[in-house]
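Written below as structure tokens is the structure these notes are about.
Left out: one protein chain. Kept in place: all the others.
Presenting subunit A:
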């Protein structure tokens, strides 16, 4: 039973405030913000309490989505609800940011009103809510370069290849009367997150891939969509299909709307997508990578008088694709003073972050099959052999567009009945690093 729901900007401005049960004080909002900001660290605990009022919050789109409750509600329910609320807001308003929330307060207020009745959650399904919601979304029309920086996943590819218009994926699903060209578009994204631990001897110690197929649909009347995956796609260890190299995952779960009658034989997912964003399929693969991990690191550490060298060779094993926004964090001993570096190209940068005790080496573009090396010289006064013990693992983050680690591909994407005229279908792939650690 939720007492209040409020949305705060990162600076603590009240964007939306709704009281459902009238049992909590109005100043709860400011109390909450004080509690959040008073805590050090960037991630305050999810559940906090003040007197007998409990706050549960999530952060999405740079905003605080907070629910307060006085009773013994299940925290899962509340968290799930807040996440759904954020997702719905994104669906209805186009994008999730302070600006869009500010502009659509009436819409969000109406949404909240339909979703929650006296603190009890009624429904969060887009399809049902569509019948009740009357207010129209206001979108920020003008396209600007600033948008490019925060389009995130759906805009990831557009920066280099001008295929999809970057604002296309961030518009509201509901546009009854408004023109918007009524563009019939559908986006299918295959997103994989990679978490890898490579031991100091170069052995792959742990590798997990979590992937999902996401659909963002703008089609007003799409009765059925068929997505064909690789035919050699197999689930579990025992089942192998075809003669080629199998595309294998350990576990697979589907959205409840997906019909699987053709999945067993043809690997076809059938779904009637409702408007908005959905995750159709989630899968994961653990302890095994069908391909070599995309990056390896060959570090050498030397001691020389009062200073220390770290030499990093970083070959990129995936030939086909270019990695973007690669950054490597190399820890340095405590008390390091200065850094001098030799990098192989001018667009790379490296800086010593004394606060984190690490060197941040960033590579904006890393072509496939290439090998980069860098030499860092760190001055550490009073270096002892014990200091070498303090050098923790190197971590990396990167983005690999047009690439999936499991090898999952979408063979085709068919809509039926065939949409008259200009329906556009986009299929995109991206692999992110979730946690990529190389131990030294």
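Everything that follows uses one rule, which is that a contact is a pair of C-beta atoms (placed from the backbone, for glycine too) under 8 Å apart; a residue touches a chain by one contact, two chains touch by 3 or more; residues count from 1.
Throughout what follows, contacts and distances are computed from a predicted model.
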Taking the list "BHLH domain-containing protein", "Translation initiation factor eIF2B subunit delta", "Aspartate aminotransferase" or "AP-3 complex subunit beta", the UniProt entry for the undisplayed chain gives the protein name "AP-3 complex subunit beta"
For the chain that's not shown, point to the residue among A:77, A:325 or A:409 touching it. A:77
Selected from A:61, A:331 or A:401 as touching the chain missing from the view: A:331
Quick one: which of A:12, A:392 or A:407 touches the chain that's been left out? A:392
Hey, which subunit A residues sit against the chain that's not shown? 1, 14-18, 21-22, 26, 29, 41-43, 45-47, 49, 52, 54, 57-58, 69-77, 79-83, 105-106, 108-110, 113, 117-118, 120-125, 131-132, 134-135, 195, 197, 206, 210, 221, 223-224, 251, 253, 255-256, 282, 284, 286-287, 331, 333-335, 356-358, 384, 386-387, 389-393, 395, 416-417, 420, 434-435, 437, 439
